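The complex appears here minus one protein chain, its other protein chains still in place.
This part shows subunit A:
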Amino acid sequence: MTEARAHFDEALGALVVSGIWHADAASALPKLAGKTVRILDGAGVTQLDTNGAWLLLAAARPQAGDPMPELRGFQPQHLAMFKLVAPHSAATAAEPEPRSEGVLEFTGRGSIAAWGHLVGLLDFVGRLSIELLTLMGNPGRWRWREFGAQVGTVFVGAIPIVVGMLFLLGVVFAYLLGDQAQQYGANIFVVDGLLLAILREVSPIIVAVLVAGRTGAAITAQIGTMKVTEEIDAITTLGLSPLAVLVIPRILALLLALPLLVFIGDIAGMAGGMLVTQQQLDISYFMFMDRVADVLDLKTLLVGLGKAPVFAIFIALIACRMGLSVTRDARSVGAHTTSTVVQSLVAIIILNAIFAIMFVKLGI
């Protein structure tokens, strides 16, 4: 075993190499800037593979058009390596480093992608509407079993996390509100504030965000993987519509599940608040419920619950569309799943803002 060695003989214009020439021998090459290598002397080379042969050739003739050096002293099997490598010097020529993207370019590309998503979503809604119309005429083709299975995972599976999260948020809200209200002796008004915050804003938004992350991502990943494994193509070939089989049951399941989850979230949030007000502000559970009965009007509850189906439709549409637009590779599944969650969150925030302005204008 001998290390790779190389030195340049100025008088002869010869690069003299010896030892084992593999890919990791590159560091043994001397600096040859501007010098012409006329002879490559390999009498001392014990091992040479294609990587080694290519490195030597690339050093001897930096440009693809440079003349081939004379090969001297190499063993026949090493000459064979040069014969394999030499014809490909043009294909392996050095190329400029790829330019990295500027901020402007990045923003532009992102904007075009965002516009594309919007157009794609509209197109998807159109196709889905046609599918729904045909299904209306054929009630026998509704996928009730798939719908049931989806409700199971979307609704029942999400209950623990929704209850846990809203309960803790209720605790935090009541604690912070109570801390302020106590200073003015306005303990009982904590209940009013808590109800308004939880029922109208916190529960619908948090539940929608949870479902977008939990179910939206799952839908995209599942449909996307089915696309990769050609299951979607199989469904189409069997004369079934992927929209009817996969998409509509999921949209309906989310449409049913999200308002129910928001309602469960309302109760959990109030329970959390009740626990804190009793501990911190000496408002008994009975007083809390009594105050709830006094100040809670149906409107507050319905505003919160009413947002849920709208969020649900958007999450489901985005998730299903992104799943169906996956291309056939693993990277695409990841990128589309990420995109689903981002798009859903943006949609939830924008929709919520629209609702807020709308309710004020309508005086609700």
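Worth a mention:
By our rule, contacts are C-beta pairs under 8 Å (C-beta built on N, C-alpha and C of every residue); 3 or more make two chains touch, one makes a residue touch a chain; residues count from 1.
What we mean here is this: contacts and distances are computed from a predicted model.
Going by its UniProt record, the hidden chain of the complex is named "Iron ABC transporter ATP-binding protein" among "Sorbitol/mannitol transport system permease protein", "Iron ABC transporter ATP-binding protein", "Carotenoid 1,2-hydratase" or "Cytochrome c-type biogenesis protein CcmF".
Of the listed positions A:43, A:84 or A:357, the one in contact with the omitted chain in the full complex is A:84.
Summary of contacts with the chain left out: across A:68, A:234 or A:330, the touching residue is A:330.
Considering A:24, A:123, A:179 or A:282, the position touching the chain not shown turns out to be A:24 (whole complex). Touching residues on subunit A toward the chain that is not drawn are 22-24, 26-27, 49-52, 54-55, 58, 77, 80-81, 84-85, 87-88, 90-95, 97, 327-332.
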